[in-house]
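With one protein chain removed, the remaining protein chains of the complex are shown where they sit.
Right, subunit A next:
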Amino acid sequence: MFYREAGQFKTSYEADQSLFPIRQDRIGIAVLLLIAFVLIPLTANDFFLTSIMIPFLVFSLAAIGLNVLTGFAGQLSLGSGAFMGVGAYAAYKLTSIFPDVNVIFLVLVSGFFSAAIGAVFGLPSLRIKGLYLAVTTLAAQFFLEWCFIRIPWLYNYNASGAIEIPKRDMFGITVSGAEATPLARYFVVLAITVVIALLVANVLRGRIGRSWMMIRDMDIAAELMGIRPLQTKLLAFGVSSYICGVAGAMMVFFWLNAAEPSSYSITLSFQILFMVILGGLGSLGGSFMGAAFIWILPVFLKFIPGTLGIDIPAETVEHLTFMIVGALIIFFLIVEPHGFARLWQIGKQKLRVWPFPY
């Protein structure tokens, strides 16, 4: 009803190829950004920022990273958790070696370490496809986790075996370490996530994004159109691991403050993969929706009994949350196997033709 592009004519290819060609979409994204940058910082309390918004943004970015590889380039990966870990450990080492360098810069640089390692583990993708490739990325997951435990240099020979993030200032504001305010952390995470999401969206709508989708949809035909399979796949692995690495570094620097090797275990890989599948393979918006569903919904569910005044033990609430979220995942995958992104599209299509069915 309100969502109709009738009458919005494009007179140039520039306009037709913009990210949000429909005016309602542009308004919608502007409102979302306004909420994220103005409304939430003004109104939200520390709990909301630390437990909901910051992890949500970190996971969204990680899901975007995996989506580039699995959703757009069609290479199934179970190593995203480990690649996040590489980013975290690299950023930690970098800030130990160069304590005076801006920590955001180091977080962004740490992604390159992750990208390099991701590209190495992407080499088998030339020969191996689908589930078999997933198994080789599983090897990356276990090998890197082993490195995080067995190479004490990575965690500065810390007795606990964990990395603890030191206090770092930027322009006089503490952004990492235990003293950093949630608001400062939130702005850093939000800015990095939004900027990377925008850059990825640009790459995806151009030649390189198309070459990834060509490889995904029909690799033989892609090769015939002049796409070099190895370079294209390795680039996808590199870009995906870079984004995952930055997300991993943000996870420990701006959210957890400390991390153990088990923080970047296979569980995290699966969590990210579920976000991508549930949100929608091959959709950036879907990555955000998937992350919101997997992360925010359980947090809310945990508070329902308390606010309703029902007295249930904490463990039972935990178990109930697991069961409800699990059931919802199954429900949504049956209703729409292509994820929330497709549901959203169907909804928009319905609005477009409303009040008629088609």
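By definition in this document, a contact is a pair of C-beta atoms (placed from the backbone, for glycine too) under 8 Å apart; a residue touches a chain by one contact, two chains touch by 3 or more; residues count from 1.
The working rule: contacts and distances are computed from a predicted model.
Per the UniProt record, the absent chain's protein name among "Cell elongation-specific peptidoglycan biosynthesis regulator RodA", "Formate hydrogenlyase subunit 4", "Sporulation protein" or "ABC transporter ATP-binding protein" is "ABC transporter ATP-binding protein". The missing chain, though absent from the display, is touched by one residue of A:Ile97, A:Ala191, A:Ala221 or A:Ile312; that residue is A:Ala221.
If you put the hidden chain back, the residue from A:Arg4, A:Lys129 or A:Arg210 that touches it is A:Arg210. Of A:Ile97, A:Leu199 or A:Ala327, it is A:Leu199 that touches the chain left out of the display.
For subunit A, the list of residues touching the undisplayed chain reads 13-14, 17, 199, 202-203, 205-211, 213-214, 216-218, 220-229, 235, 282.
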